Structures are given as C-alpha cells and as structure tokens.
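What you see is the complex with one protein chain gone and the rest in place.
Chains here go by letter, A, B and C, matching the order in which they are written, and residues are numbered from 1 within each.
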Amino acid sequence: MNRLSVKLPNLDLDNPIIPASGTFGFGYEFSEYYDINILGSFSFKGTTLEKRFGNKTPRIAETYAGMLNSIGLQNPGVHDVLNVELVKLKEVFSKKVIANIGGSTFEDYIEAVTIISQSDIVGAIELNISCPNVNAGGMVFGTNKDIAFKLTKAVKRHTHLPVYVKLSPNVTNIVEIAKEVERAGADAISMINTLVGMRIDLKTGKPILANNYGGLSGPAIKSVALKMVHQVYQAVNIPIIGMGGIMNANDVLEMMYAGATAVQIGTANLIDPLACKNIIEELPSVLDKYGIKNIREIIGRAHL
Amino acid sequence: MNRLSVKLPNLDLDNPIIPASGTFGFGYEFSEYYDINILGSFSFKGTTLEKRFGNKTPRIAETYAGMLNSIGLQNPGVHDVLNVELVKLKEVFSKKVIANIGGSTFEDYIEAVTIISQSDIVGAIELNISCPNVNAGGMVFGTNKDIAFKLTKAVKRHTHLPVYVKLSPNVTNIVEIAKEVERAGADAISMINTLVGMRIDLKTGKPILANNYGGLSGPAIKSVALKMVHQVYQAVNIPIIGMGGIMNANDVLEMMYAGATAVQIGTANLIDPLACKNIIEELPSVLDKYGIKNIREIIGRAHL
Amino acid sequence: MNNKYLIISNDLIAKDTYKLIFKGDIQKNILPGQFINIKIEDGYKFLLRRPISICDHNGNYITIIYKILGEGTEVLSKMKAGEIIDILLPLGNGFTIMTEPNKQLLIGGGVGIPPLYLLASKMIEQRIDFKVILGFNTFEDIFLVEEFKALGVEVFVSTMDNSFGIKGNVMDVIKQLNIDYDYYYSCGPAKMLNNLVKTKILGQLSFEERMGCGFGACMGCTCKTKTSSKRICKEGPVLESSEVLVDE
Partner (left out) sequence: MNNKYLIISNDLIAKDTYKLIFKGDIQKNILPGQFINIKIEDGYKFLLRRPISICDHNGNYITIIYKILGEGTEVLSKMKAGEIIDILLPLGNGFTIMTEPNKQLLIGGGVGIPPLYLLASKMIEQRIDFKVILGFNTFEDIFLVEEFKALGVEVFVSTMDNSFGIKGNVMDVIKQLNIDYDYYYSCGPAKMLNNLVKTKILGQLSFEERMGCGFGACMGCTCKTKTSSKRICKEGPVLESSEVLVDE
C-alpha cells in the first residue's frame, strides 16, 4: 500500500483526494486538463430522479474568500446520468465513483438510488440531504434528525452499496444528526455542505443571486468545517469525508488531523481546474515536511 | 437631522456605526487613537456579574479572511465595570453606550442587568445569549428558543432600559428565535455573534486554541450575516443591529440594505484601531456614489 | 498547462477603460468571441476569476479591453507591464463566421465591442464584406473606433447623449441610416441583445453571465434556450439568435 492510500467503505483510494459534488461535473470534461485516474475517486454532480434545470441565473456571487452558488441541482436526471454521463466517464476513468443523489421526497431518493446502484462504476452512494438551494427535500431533510434517520434507513434498504450521508452545517447540533444517521446504518459521513449566505448589489439594491440566498463555499468556511469534523469524529464510529475550503495540501492535512479519512475538494476546482492534481502532487513533500510516513496515521491526530 | 443619523430604541445615533462588543474594550483606550465621540454609540466588552479571567491562551487563531477567538468573556465583573470602567469612559465619551451582558444562569443575567441599569451612560442592554466561548449559559441559551424567550422576558422585568437581544448564527432556524425574543419583549435584535470554528497546528497536531474551538468573525462570515439579517428582517417588527465582517462603508450599506438599522464593527477594529473612524468618514461619499440622500432610506432596501 | 502570462502593457484608452496586452506560450487555436478568465491576485480576496473577451490575438500576444466595473477590475487596472498574471484561455465557443449572407453587420455596445474586433479581422482575412455599428454612452467612453476603421471597413458610431456620431443606441443607427442587413454578430448589454433577437433577423449573439468556473464544471452560468439549456461558458457565450428565448 502506498503512503497516500486510504480506505472508505467499498472504496480503496490511492489517495484521499476526491473532487466534491457539483464542482467537477461528471468528470470526463476534466480529462481535457489531466488524466483524472490519478484521483482517489470523485463525487459526481448531485443527481435527482427527474431532469432539473435548476434555479434562475445569476447563480453565482463572490464574497471574501468564498463564493455563493444557487445552482439548484441542475442535472440531466438519473436515467441520463446512468446511460449517458457515466458511459462517457467510463471511457476516461477506470476507478469507482461516488454517486451524489438528491431528491424532494423519500420516493424520489429511493428510486434514484435504486437506479444508480445498477452502475458498475458507482462504488458508493452519497446521500445529499444538505443542498440549500432546493425548495423541497434537500437541506430540510438534513436539518431534522428524525427525517435524516428515516431517509437513511429507507435508502439503505434499496441498495447493496454503502451509503455516505452528506450533512448540512446549517444546524444547531450536527453531532446529533451524525449520530442518528449512523444509527440508521450510514456507512460514512460526508461533511460539510455549504453554509447559507447572500450578497446584495449596491447599485441595484437587489440580491445578486436570482434565488436571493446561496451556498457559501471556499476558504471562508474551512474553520467551521474543521470544527464540525472534529466534533463528529468524537461521536461516531464510521469514517468521515471532510470538506470545506480545502485549497492545498496543508489544508488536507489539517482536515485529516481533525478526523477525516478522506477529503473532498470543491471550490478549488473552479478556480484552478488542476487543483486536485496539484494537491495530489504536493502531498508527499508536505508529509515529509511534517515527518509523516503514511497519511493514514494522521487521521484524527488532533484528538490524541 | 443629519443624513447619517439613525434611531434605535432609546438611542439617537449620529451615525449607524457602533463598535461591537469585545473588540473595543471599554472604549476609553481608543481615545488614544481618535475622539470616540464621533461614534454612533458603542457596545462594551461582554460583562458578567462576577469577574472572569476567561479561557487559557492561545485564545486567538487566524483563518482565511477571518479570525477565531476564545476569550471566554474576560471582564472585571459588573461592579467594577459600573464603578471603574464606565467612570473612566465618561471622561472621554459623552454619548450613551450599549451594555453587553453575559451570564451562566438566569439569576446572573438579571442581577448584572439590574446593576448596570443604574449607570446613566448606559442607553440599552445588549443581552448576549450567543457567546460560543463559555460552558454554561451563553450560546446554550441563544440556541434554544424557549430559554431565549424566558430569559428575555425575565430580564425585561428588571430594567427600565430597552433590551437588545444578541443572537447566535449557530442555529438551524434563527428566524424562530428572533420571533420568540420579540414576543418576549425584546426591543431590538443584534446579530450575528460569531460562528464556531477551529484551527489545528500542523507542527504539533494540536488545536491552536487552548479551548479547541473559537468564534469565527471577520469578512469570512459577512455573507452568512447578510442572509440572516435579511431573513429576520422579514419576520420581526423590531429594529436589527447588523454585524459580521463589516470592514468598510460599502459593507455598511450592504448590511443596511439587508435590513439593519445600525451596524456593529468588530474584527475591523482589531486590525486597524481607526477602522470605525475611517468608515464614518467614508460614508458620505459612498452615499453620494449610490445616489443616497439619507442613510435611513436604505434600511431594508433589498426587500423592495 | 502553465497559466502564467506576462503583461506587456496596460493602458487607459477611454473613461475607466483599459487595454491590456499580454504574452505567453499560446499554443491553442483562438476563435473570435472566445474569452479568457483572469485570477486577479494570488490571495482569496477575489476568489473567482474574471471573464474578459479576447479582443485581438497575434501569435503569442493577446489583447483584451476591459472597463473598471468593480473591485476586481480596479485592481487589474493597476497592474503594470512586467507583472505576471494567471489566466485560463481560450474559453467558450466563439463566433462562427458565415460566408453565405452578403450584407453582414457587426453590432457592438460598450464593453461588448472588444470581441468584435478580432472577428472583424478574421472576416477581412476571409474577404467577407460587412459593416460595423458601435454604440457608446458618451464621447468619453469611445474606444476602438479608429482601429476598426484602420481595417478598412465602414464604421457607424452612436452615443446615447449625442456627444458623438448618431444620437441613440445601435438600433437607432440601423433605423436612422436605414441599414440593410441579412446577418449579424453582436455583443453588448442584455437589453440590446434582446432587441436584436426580436428583429427575427438571423445572427449570433454573445452573452454575459456570472461565472463560477468559466470552463463548464459548476453549472453556474446555465441559460435556457428554446430547445435545451446551455452553459454560457462552454456552449456559449455565443448563441444563435434562433435559439435565444426573448425576454418580453
């Protein structure tokens, strides 16, 4: 085993770097920039049962050290993802991917999960119960521990794949929700999705986003993500995939020290399409710098 | 009335600029830098019934576009604040101030409020139910709507002064809490206190803050604060004092567009002791730039 | 992939408007109407890149023209020859030059004008006949007019305040001078583009949208067309008039 490899339920990763859902499309377009097979895995764009256009534009605003998005789960629907997108992906990617699934009702989630589970390149389901940009479902499910429990349990019954549940940071007590989804059978926890924020255009006096509010991501949220991963690590026994503002290899280490087994990189991909490649290449020398032989040994180090 | 003046319950402000609690001490030390009488008002360091040393150091960490603090309400106790600090302040400041009061129990809060209400330079109480850095009371009170309701109601009975309640952003539903404190008789809402975050030292592998977690403030949280102010503005009828990441006059406008009647400036004071002075001086030209005659007309403009 | 480029010059050419020339190892084919995406600084104050159209391209040199519109472009305007900037390029689809129509028009408004310059050069190379209409707000805003003329094409200029050329916008020019055209290429304010689509005459229009990535990854810039949805940064910024949904 190489010094960068880590294990998630049903996924053996060559390294802990996973592009985050929504910031890497369905992956194949990034092979214009580099051979994406160097990635640990990747989480594809949030997919729903039916095709969705998403919200009106503007969907993007900038804020200090962060960005807001209100995409609203634009995606071609799970059938097209299975039959078109993942087929294109297979031509350039030989590893397993993580299927990020959203929905408005329990039935939607279950059906989408059932369908995507047929794909032989999907290694795990990432249950997105934390999208702040949709009216029904999404974050509403992820901010209520009982719904989160029930949905996780229901989805688990409909797939042979491990289910990673992606949590929202927009809650009073994320530990409580993490424990509930663990109890419901979740195999791992992905955290954090975006915080909710807004920007206002001083010239027009109107919110910049057509949808008013959007999800805040990028360096601005890193310390919040670290704290929540650190907290949840103490409360659950399943692995955590940490994310939020990771921009470089140092940030990867910090997130793993907090308790993450692997990390996802979101916003950084949008600013530099080579971000994940650069981070993977940077990692060995950063490990050397801190005298770390093997990246697995640092998971949760801040708790020692 | 000048074009910058605004009104809060019992406070007529020459301008909407108020240094935020915890970032301006008890004010008088800033008169080394400028005549603090130019301020709208100011909110003094969170004061508790008894004297408090606060948490162990390190109490400060930096993060992208933000800082973490875990001061833990260090203050000399309400008696010394009344008899020493405010006496020194009166020598250099001729306006009314806002008394930021913290506590661990209902009794603490009530007694501290009763005592500080005797001061003739205190114009309003700011009930801090959102400090993330204390074990008992603090944020625990501010994240539970029933406790927030009861505490506000109890405090209201013990002071002739208006009570502004300072809310925590670390909640699933801030609107719900804002409505409850309004129902309990709050005269205004101050928001937001800090988000909770952490940083880890890569060399030692330990959290940088002795207390592990701290409150995140500064530009990183501005978009979150704007969104919460915007939401609460739609739900309550009492004025909002907005804060979170305001660094310049543009940020002031944006916060007032979102719905704030006045603003507090926190972290900016720490980086530049002249921050509030600069912002006050910048305001008229920024109003001119956007064709605003009078700053009162922009409160809540983003809702039109 | 090395995204570093050397600034050759960065000069004020009209009110708040700058012309920046940079140089680098530009291996790729550049089409008129494509854009670049600039990282304003290394830090995270301006986290996102700023999209700017390619105005001219010559071997390893690219020219852009941009207006100070906010804080990012303001910082950009202060950069000096000799400094290095981080740019992704070329992005987007670009204009497709049509050879059939014989009364073609290039219609540009304000900072929508720059991409039409490279288009005009290419059309001249292909010996296509066309006219150019450029609309500005006021005399002080005017730029690139001389350069278009130097290409040897007929150029009509309008200003909203009648401080130069014909009074009004580009549509007023067409009406007043009774310009006859059977195809157009356009870039400019959304309202102008919308009015052009309404004419039902066929053409290509370049749109602006707030972008997360600029290269197709985030779905931040998607717009609905008559038949599908398109990412302005990838399947755009140039759309055919026949597919554009009109804003009534």
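Rule of thumb we're sticking to: a contact is a pair of C-beta atoms (placed from the backbone, for glycine too) under 8 Å apart; a residue touches a chain by one contact, two chains touch by 3 or more.
Note that this is a predicted model, so its numbers are computed, not measured.
Among B:Val92, B:Val175 or B:Leu270, the one in contact with the hidden chain is B:Leu270. From the set B:Gly22, B:Pro239 or B:Gly300, the residue in touch with the chain omitted from the display is B:Gly22, counting the whole complex. Not every partner is drawn; the one left out touches subunit B at residues 22-25, 29-30, 33-34, 45, 53-54, 57-67, 69, 71, 74, 208, 218-220, 247, 267, 269-274. Considering the complete assembly, subunit C touches the hidden chain via residues 41, 43-45.
Just so it is clear, only the chains that are shown with their structure count from here on.
Chain A has the C-alpha centroid lying closest to the overall centroid of all protein C-alpha atoms shown. Inter-chain spacing, taken between the CA centroids of subunit A and subunit C, is 36 Å. Rounded to whole angstrom, the centroid-to-centroid distance between subunit A and subunit B, based on C-alpha atoms, equals 34 Å. Centroids built from CA atoms put subunit C at 46 Å from subunit B. Shared interface positions of subunit B, i.e. residues touching 2 or more other chains, are given as 64-65.
For subunit C, residues touching at least two other chains, in rising order: 44-45.
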